[in-house]
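Structure in structure tokens, see below.
All protein chains but one are shown in place.
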Amino acid sequence: MDINLALVLLLAPFLGFLANIFLGKSLGKNISGAIGTIAVVVSFAMSLFFFLQINQTGQPISIHLFDWIAISNFNIEFGFLLDQLSLLWLLFVTGIGSLIHLYSISYMHDDEKMHKFFAYLNLFVFFMITLVMGSNLLIMFIGWEGVGLCSYLLIGFWYKNQNYNDAAKKAFIMNRIGDLGFLVGIFIIGFMFNTLDFATLKATILAGNNLDAYWIAAAGLALFIGASGKSAQIPLYTWLPDAMAGPTPVSALIHAATMVTAGIFMITRLNFLFDLAPAIQDIIAVIGAITSLVAATIGLVQNDIKKVLAYSTVSQLGLMFLALGLGAYEIAVFHVITHAFFKACLFLGSGSVIHALHHEQDMRKMGGLRKAMPITFITMLISSLAISGIFPLSGFWSKDEILMTAYHQSPVLWVIGSLASILTAFYMFRLMYLTFFKEFRGSEEQKHHLHESPALLTFPLIVLAILAAIGGLISLPGHSWLNHYLEPLFSKAHEAHHLGTTEYMLMAIATVGALLGIGIAYAKYIKQAQVPEEDEKITGFSKVLYNKYYVDEVYEAIIVKPINLLSRFFRDYIETALASIVFGFGKAANELSFQGKKLQNGSIGFYLFAFVIGFCAIVSYLILAQKKF
Amino acid sequence: MDVSFILIILLIGAFATYFSGDKLAPKVALLFGLVSLGFSVYLLSLFNAGQNIDFISAWITKPSISFSLKADGLSLAMLLLNTALTPLIIFSAFGNEFRNAKNFYALILFMSFAMAGTFLAADGLLYYIFWELALIPIYFIALIWGNGDAEERKKAVVKFFIYTLAGSLFMLTAFIYLYGKAGSFLIEDLYKLELSSQEQLWIFLAFFLAYAIKIPIIPFHTWQAKVYQKAPTVGTMLLSGIMLKMGLYSVIRWQLPLAPSAAKEYMTIFIALGIAGVIYGSIVALRQKDLKKLLAYSSLAHVGLIAAGTYTLNLDGLRGAVLQMIAHGFVVVGLFFVAEIIYRRYETREISEMGGIRSQSPKFTSMFMILVLASVALPSTFNFIGEFTVLYSLSQIGIIWAILGGTTIILGAYYMLRMFQHVMLGETNAKLFKDVTTNETIVLVSIITFLLFFGIYPKPITDLITPSLENIITIINR
Amino acid sequence: MNTLIAITGLGVLCLLFEIFNFRKGIIPFTIVGLLATLALTVNDYGTNASFYNNMIVVNNFSVTFSSLFIVLTIFLVALSHNFYESHPTKISDFIAIKIFMLSGAVAMVSFGNLAMFFLGIEILSIALYILCASDRLNLKSNESGMKYFLMGSFASGFILFGICLVYGAMGSFDVIEISELSRSAELPDWFFIGILLLTIGMLFKIAVVPFHFWAPDVYEGAPALTTATMSTLAKVVAMATLFKLLSVLNADISESFQIVIVVLSIASMTVGNIMALRQVNVKRMLAFSGISHAGFMLMTLLTLTTSASTLLYYAAAYSISGIAAFAVILYVCKNRDNEDITNFHGLGKTNPLLAAVLTGALLSMGGIPIFSGFFAKLFLFNQTIEAGYLVLVIVAVVNSIISIGYYFKLILAMYGKEPNEEKTGTPILYYSVAVVAIVINIVIGLFPSLVLDLM
Partner (left out) sequence: MDSVLNQIGIENYIFLSVALFCIGVFGVLYRRNAIIVFMSIEIMLNAVNLLFVAFSTYHQDAQGQVFVFFSMAVAAAEVAVGLAILVAIFRNLGSIDVANLKNLKG
């Protein structure tokens, strides 16, 4: 029973994919859209069912289908595991997933390849579910690479534009760099513990036998590299902003809400492993903190509405990693969920704006949209407040928990984190002001068509906005449902912070900081009514920021270019050299032959002479060697 | 009922094809290909039923050479690879017109015959004979039906022939030497030999020369790219799909068990060569202008990894290698066929002259995409199983090997996607591109189905090959 | 014994036919006669007899080799029908000469007495001188005849001197007595010098480096059919004779002499193959390849006691593929003034069958499996390695790689190039000889025991 339902949960999106890829064109846009959405809704229902079930029983369901890969000293089975963590993830993946599908029906309606779009989206959901449900590292890896593939397909969805294709390729390859790390981690775990199965792994590790700290650290590091690839942490984050080339719903679903949180999921899954590698945890925390700050600073000056959101995503992911590094997994999870709500909402909102402006993404050409599109405005405002961490919206609780933990463990990280969140507040409201306030700066005929988006677009916004507002309830400080729910996952229990004066202090500071950021933005863009200059006019440090610290250029210079040069060098020189060595023998033989022909000069005298010489040579040799022969 | 029937069928097939005339030849060839496939499946069932399907008979009295064919799981797996790919390859050629087709298809079947023999032979000399026989048909296929400038082609093909022959003649010398020791060419007698480490080293090197050239392992690969480029696509498929697997198979079957201590002692060197091949091949593939050459180098990279796997001398390595051989056999055939499909429409192999095909041919694009993904070993494709197992075995030897070998995951994705982007994507191409015909679809779909199915459920193949591999491992560790 | 008489009789008959003006039937008749003789010879298989107080000794060695020679001659005679179409009046002479040459050959492998050996070799040689120069008006032919004659008789001088010294040492021409004496008594040095002179004389006939210079020129100049005769029949006859000579006279060759043989064999292989690479004239190319094969065959002298069968097999494989090759060459170069490789362009298209045959023959010479050439090399290498000459074998292997180079030049010309002109007329005898020869080649390739177990 459970198994079948679980398979339904898993396969519904896959069936949707098949239906869309093969029949989609003939079925027509609405139907294919409907199929795609229903498929995801079904799995949402299933996950809900299991969620409620496990909420009562607390019994994880593990499903073993068949042996998949045989390794000399253990088998890797093809199985799934439905426990608290995976169900939580499933819930918001499928939930937000279905909302975004719904949204896409209208958003992609005038694209002739809509069925393909839905096919890919379904495929993505399928792989995401695989990733989450996998009962061992390798099944997780299937999903892991699968979602990478889907993001490749979706970023490059408008494949006629080679820049988009480049972005897609970049995303895939950077992910693959991470994946190599993941694989290496798998290998190490494999030969350390002779299993990849989460349950067994946990048991083995908690049993605490044959634990080689060095190798565990190595495994942790490798896995973290994998995670940072998928979740866009330094140094592998540059693909995420480029990924905004994809249609906006994709950005919302894949590059904000779900896929990019896979790294957090994986580390949380393996928390018992990381708990044993404090050094790696520190690295994670530091990287996370730095990422969040760097991304935030870049976000300050971006003018493409989606780019801003992209960098804010990176920055928020940084915060989550900070939490992970501090060992506060459940807080990280908490932030993942709240972030999923408001970031999805923000992306979809921006989508609806872009939709209204006929694919105009530059904020300098927007403004004053709040009258034209109130619902979008309200929902985005709520989400922005949430992300900025304004009491009592969801973002406040989650972010605040993170900062508290940071404060308790290392003030420096706390400072960085708070700084990042202040900046977040600033650029989010920069975005809001530039987009919705003052008067419209776009072209006339755009102004004409300004209108609120249709219900199909706004409905998901509303739902998400509500969630973004109240999402914090699942884990209020003191009595947190989430902590309790996730308890069984973690090797060491984390006591929730008892709320003392320091905690209130920190909350206050955070709120003040957020308000400060908002204030500055207000002063800059409402009071002085500034508008960011044209790209070429940008100067000084903001230019550096605007060009993302030239990281892409640096990578280009130190990695891509050399490899290509090397490739050319090999192709043009080494190859020919090797070939000529082999040919050399043939050439030598031919040359010899050519010389030899001179010896064969046709003169009888010479021939006989050679005859006699040969005779004498042999005789004299034999006589010298020995008399008898 | 024993394995010799396969050879007989294929041989008869070759002659039947020759005498059936140019009109009928393709169909007859396909028919015999399918028959042999069916028969080998039947043999497989017999084998699984535990029947003895070996065929042994005396042949030459002095020196004693016997005509003995033995089929264990490994041989059968390779045999199936051969008999499954042959009809596919034959069928894939249906789209093209060949002058005196009867010779062409007859040669294909003859080659398949020789390769089947190589996989089955259990007598050193018999094995060598089949090994050489396989060389002759491909030589003529490439020479007569190849493409490009005739002079260049001749140069490439002759170089290929002489080069590979050179390698294998040293193998022959090694075999004769072993015969001098054992007084028999039978594999089990050769396995029994106790050779000094010095002898083993020389034997090992002699074999290595033969296989390194055939596989090819760098730096012995110089013949490959040109021949792949110049040969007709069918020839390229035969070469890359099956023939190069002969080399890898032989490493497992002959080289390692015959000179185990040498293999153990110098393991790292040969692993390093394999890995070097992975990296070198991938990097060279990045900047290829010719589609077939690019694929050639990619296959250089992949077989490098496989070779590294075989030289790890542990079960995972061998198993992964065999799985990867099969997977690579299929995917590379598919990819070369894709190149051919494009050639049929655009008359070019220059990547620069392609692009913007996707919008004209959705079906083709999807299938091509899947093949690309398979070749970069995306999980849930069969290639992933093999590559994962091989890399795992490498990590057992030293994590660094796994990391270096793992670069194929990154570089492979790089050049394959780059290629895909330049071939398929971008603004719609001015030239019309007709989407795949039914025949082409059949070929590609069957390949893809195979790859995906066994990607999810590789158990049958694993169970088939594992016992014989364990067997070989024990012989190596004797 | 009967063989020799029968052959000679056949030769005389051929001459008589000329008188009775019965040219039409001469070739069929001769072939039938030769077949009969073959039967007669095979009939002697297994017997050990000697005639005319050891003038002639019949044993398996002589019988098997004689049969091989007869087979070869049958092919050659069959080929001569179309070859001598242009001057029919002389055909009976040519046939007769070939037959007499055969008798010489048979005498050489079945001699029991050095006198017989000398006569045999001279009969063979003189016949060949005539055949070489037989194209009277063609200067090349004359030249080749002259060269062959001068150097041949020069070599005969050495052989004669050798015989003389052996006689001087032993006081007898009978090989049995000589070998017995050579084992027993304390011997004068002349004996060994005599053996050496004999050997060198024979090495000249086999065309081993450095006594090989005549071969390319003579092969090129002589009429194609004569070249065929020399490169197949004459070469294996000489080789077999040398083998027999050394094995009967002193079975155990001393260390230093073995070294000499190793050096010579390496030299001939290498020189032959290297020189052949740049040849454009096919006959000349085959001359050099013949030199290299002589080098291979010399290896058998290192294991005199055991390798008779190997030699037989190698000789059979080599000469029969040679016949097949020459059948095609004769066809292609019929009424062309030269035998340049360009004449073979596009043969694969114009005449696939013969092209296939030539390819097969060349592959066999190159030592590619299932063709008997491969097994010949295999057995040879096998024996040589067992005798402990690994290095020699490795050199031989390298050489067979080189040899592929020029054999494939011809194959490439046939398949890779476009035909320059259509060839007309299908001389049935060429076809049949070519096909039969290649078939025999493959058959003894598939079942080597057929030949190997004869000795």
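Order of writing sets the chain letters: A, B and C. Residues in each chain are counted from 1.
In the analysis below, a residue touches a chain if its C-beta (ideal position, glycine included) is under 8 Å from a C-beta of that chain, and two chains touch if they have at least 3 such contacts.
Predicted model, so just to flag it, every value in this text is computed and none were measured.
Student: Going by the touch rule at the top, give the shown chains the omitted chain contacts.
Tutor: Output: missing chain touches A, C.
Student: Which of these touches the unseen chain: A:Lys25, A:His408, A:Arg568 or A:Lys597?
Tutor: Missing-chain contact among the listed residues: A:Lys597.
Student: With the missing chain put back, one of C:Ser110, C:Ser144 or C:Asn441 would touch it. Which one?
Tutor: Spelled out, the listed residue whose C-beta touches the missing chain is C:Ser144.
Student: Which of C:Cys164, C:Val263, C:Leu390 or C:Leu446 sits in contact with the chain that's absent?
Tutor: C:Cys164
Student: Tell me which of C:Thr41, C:Asn82 or C:Ser156 is the one touching the absent chain.
Tutor: Looking across C:Thr41, C:Asn82 or C:Ser156, the contact with the absent chain belongs to C:Ser156.
Student: Provide the residue numbers of chain A that touch the chain removed from this figure.
Tutor: 597, 600-605, 608-609, 612
Student: Residue-wise, where is chain C in contact with the chain that is not depicted?
Tutor: Within chain C, the residues touching the omitted chain are 115, 118-119, 122, 126, 129-130, 133, 136-137, 139-140, 142-147, 149-150, 153-154, 156-157, 160-161, 163-165, 167-168, 171-173, 190, 216-218, 220-221, 284.
As a convention for this text, only the chains that are shown with their structure count from here on.
Student: Drawing the touching chains as a network, do you get a line, a ring, a star, a complete graph or other?
Tutor: Contact map by chain: complete.
Student: Determine the chain that sits nearest the middle of the structure, using the mean of its CA atoms as its centre.
Tutor: B
Student: Taking each chain's centre as the mean of its CA atoms, which one is farthest from the centre of chain A?
Tutor: C
Student: Which integer distance in Å separates the CA centroid of chain B from that of chain C?
Tutor: Roughly 43 Å separates the two chain centres.
Student: If you average the CA atoms of chain A and of chain B, how many Å lie between those two points?
Tutor: The separation of the two C-alpha centroids amounts to 37 Å.
Student: Can you list every residue of chain A that touches 2 or more other chains, as numbers and ranges?
Tutor: In chain A, the residues touching two or more other chains are 586.
Student: For chain C, jot down the residues that touch at least 2 other chains.
Tutor: As it turns out, chain C has residues touching two or more other chains at 405.
Student: Sort out for me which residues of chain C touch chain A in the complex.
Tutor: 146-147, 150-151, 154-155, 158, 189, 192-193, 196, 200, 204, 210-211, 213-214, 216-217, 253-257, 259-260, 271, 274-278, 402, 405
Student: Over in the complex, which chain A residues touch chain C? Could you list them?
Tutor: Listed in rising order, the residues are 586, 589-590, 592-594, 596-597, 600, 602, 604, 606-608, 610-611, 613-615, 618-619, 621-622, 625-629.
Student: Could you pull out which chain B residues touch chain A in their complex?
Tutor: Residue list for chain B touching chain A: 159, 162-163, 219, 221-223, 225, 280, 283-288, 314-316, 319, 356, 358-359, 366, 373, 378-380, 385, 388-389, 391-392, 395-396, 399, 402-403, 406-407, 409-410, 413-414, 417-418, 421, 424-428, 456-459, 462, 466.
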